[in-house]
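The complex is shown incomplete by one protein chain, all other protein chains being positioned as in the whole.
The first chain written gets the first letter, and so on, giving A and B; residue counts start at 1 in each chain.
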Amino acid sequence: MASIQNKKRHQTPRTGGRLPPGLGLLLPTLLPFGLLVMAVILPGFMFESDQTASTIGLGPAAWPEAILRAMAVFCVLWIARDVWVLGAAGRQPTLSFPVEDDHYHFGKAIVGLLLIIAYGWSLPLFGFAVTTTIFIGIWCLFGGLRNLMVVVPVAVIGTIALLWLFMGLALMPLPRGQGIFDNFSIWLLRATGIY
Amino acid sequence: MAALDLLGGGFLAAFQFWYFMTIVTGLLVGVVAGALPGISFVNAMAMALPFTYVMEPTQSMLFLGGIYVGGVFGGSISAILINVPGTPASLPATWDGYPMTKRGEAKRALTIAVTASAVGGLVSALVLTFLSAPFASFALKFSQPEFFAATLLGLVSVIAIAKDQPVITMVSLLLGIAVGTVGVDPLYGQARFSFGVPEMESGVRFVVVMIGLFAIGEVVDLLATDRDLRPKKTGGKAIGAGFRDILNVKGAIARGTGIGCLIGMIPGAGATPGAVIAYGIEKQVSKRGKEFGTGVEEGLAAPESAKNATTGAAMVPLLTLGIPGSAATAIMLAAMMLHGVSPGPLLFIMDPSMVYTIFAAMIIANVLMIFAGIGVAQLFSTLMRTPPAILAAFIIVLSVVGAFGVRNNIFDVYVCLAFGVLGWGMKRVGFPSAPLVLGVILGPLAERYFLTSMANAKQDWTVFFTRPISATILGLALLFILWSLVPSLRGALRRRH
Partner (left out) sequence: MKVFGKMAVGAALMTSAMTISGAALAQGYPDRPVELIVTFGPGGGADLMGRTMAQLMEGPLGVSIPVSNVGGASGNAGLTQLRTNPADGYTMGTLISLTVASWASGLGDNKPEDFEVIAVVQSSPSFLFVPASGDHQTAEALFAFAQENPGAITVATSGYGTQDDVTLKLLANAGIEMENVPFQAPAERYASPIGGHTSAIYEEPGDVAQFIQAGQLTPVVVFSAERHPEFPDVPTSAELGIDISGLDNYRSIAVAAGTPDDVVEKLAQAVATATASDEWQAFCTKTYSCITPVTGEAAQAMVSDFRDLIAAQLAN
């Protein structure tokens, strides 16, 4: 719900978890250049080589090209403003980093993102049931919940409840996994009465 | 007064025990599914479709109608409580609803949201009941140029709502529209930006983008800031919303409802553009417009009433013409067709009791929604007391399931995760993500309306300006841009001096 920002406890400087100041100025200035390059070169990659764009009417390329061109124009405007701004001292670039209410742990965020990616990537390999149980378990441990008497039941019962809800009730074909994991998933689905 | 007699009969039928229970069940399913991050109400309705096989036609419509009404509101619960919109239409609720929660006024925000939604929905249901016929012929006057103009109005309202620089907002919006062009184009059946990956030909769905940008980014931030989701204890006054609070925003609710009813009838548009346009207009009209985005009641009430006001209006073309205007009403059409019932003008002649039972049910559902909404919101507030780690883990799993469920496709999960990483990065450098999502939602609509309009006018672009309704809407859009640029232009001039 509300973020508890106990100001007394967080006496650490606000910049604590943010990027170094040099990078903080560099990134927002480079971003419009990156987007501009993208907007300029992408139209060349619109179709695969074996395709020929239809020539009736405006054709399938007209709209995306117009949009990318407009995006390039706005990127140029953005860059122009930044150049003008950076020339004068004491002004901020157009894009500015958000000021965090709390201390921001970059390391923790990156590990969290990697965990989520690993979860998505392993879903089709090991199946929804196995992957989800492990993911919930690891995430809870990583998130500071160290009591296994809580973590294990939450992960197992939570997964079975989700299986029941989505594969049993809503009839969604969630991934069952490959090879023996497929067999295990089928066994589990039978054991829980879903199949 | 045949209509009133029929409506009376409709109410009698809808209050029969099993019908009534069906409405209540649908409503609760809708609110809960909508409130779950990742599971949108369209998802929930598609999942509910097999359950309607065993029901009779009227009952199946009551069930789906209940889910629709409840689901459109439900998304706001998670938007207000945890800054994750449960449904795309609840995007604006994160702009002023979540800041209220941060101030410790979650309960007040939820009460305002549910009341505004119910009022919007109720008015819309009454419009459906009494004005179906004139509205239907009005809807038929609209064609592709008008749809394009209306979609463009939705797109430009993003500039008005932007807290950031208009230039960056435009870049974000255009990036979103560009993302929306991935995959098979709407007219020629040719794949664009597929980069040789067959799955890319299916394109990128906006729900998947939204789940990635909002749910995943928010959860990672939750982890990285050690933030606690437990309700903040605040003293005295700011607990719930009183009658007074609602009265204070009655203007916003009225405007939102009007906008929602009009937008709802336009096929393809639906709840999300309705809510966004209402927010944009409210920001210009309201006295506190400049404070929007910091937890202003009007900024919450207007889009909330607008999005639920689209529910009844969207059913006007479905029931009167047999033409579904949105994904939700297309599922309702499927349910009716599977029972051998074809909606359209004949339905009013052949089975008026069914039609009026549906009308009555929509009215009842919107009234009951106040209780269902508050009840489920209470439940979710209680859920917030579970340790943040557990909550975060389940939000991720639900997001992944939701992304998968859009098309039962694992590739969509990968896309969702990619946008999760992107969204997190965008948040860190302060690049706005809301315009991008709206670009992905409205961009493909704008493209196909534009191309079909052009094809129908022999590639003559003046068609958008020679048709009166289209020209009027485009004029409005232009006014809107100028109006919203005034403050920043004035600011720039002042800085120069």
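Here is the rule we use: contacts are C-beta pairs under 8 Å (C-beta built on N, C-alpha and C of every residue); 3 or more make two chains touch, one makes a residue touch a chain.
Quantities reported herein were computed from a predicted structural model and do not represent experimental measurements.
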{"item": "Visible contact partners (per top-of-document touch definition) of the missing chain", "value": "A, B"}
{"item": "Sole contact to the chain not displayed, among B:21, B:133 or B:346", "value": "B:346"}
{"item": "Contact residue for the chain not shown (choose from B:322, B:352 or B:425)", "value": "B:322"}
{"item": "Option from B:106, B:177, B:316 or B:333 whose C-beta touches the chain left out", "value": "B:333"}
{"item": "Positions on chain A where the hidden chain makes contact", "value": "50-51, 54, 56-57, 149-150, 153-154, 157, 160-161, 164, 171-173, 186, 189-195"}
{"item": "Sites on chain B contacted by the missing partner chain, in the whole complex", "value": "46, 49-50, 53, 140-144, 147, 183-184, 186-191, 198-199, 201-203, 267-268, 317, 321-325, 327, 330-331, 333-334, 337-338, 340, 342-346, 407-409, 448, 451-452, 455-456, 458"}
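The definition used in the following text is that only the chains that are shown with their structure count from here on.
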{"item": "Averaged-CA centre spacing for the pair chain B and chain A, given as whole angstrom", "value": "22"}
{"item": "Sites on chain B touched by chain A in the complex", "value": "47, 50, 81-82, 101-104, 106, 165, 167-168, 170-171, 174-175, 177-178, 181, 185, 187-188, 190-196, 216, 219-221, 223-232, 381, 384, 387-390, 392-394, 396-397, 400-401, 404-405, 408, 410, 413-414, 416-417, 420-421, 424, 427-431, 443, 447, 450-451, 454-455, 459"}
{"item": "For the chain A and chain B complex, residues of the former touching the latter", "value": "1-4, 17, 19, 27-28, 31-32, 35, 39, 42, 45-48, 51, 53-54, 56-64, 67-68, 70-71, 74-75, 77-78, 81, 94-98, 100-106, 108-109, 112-113, 116-117, 119-121, 123-124, 132, 135-136, 139-140, 142-145, 154, 158, 162, 166, 169-175"}
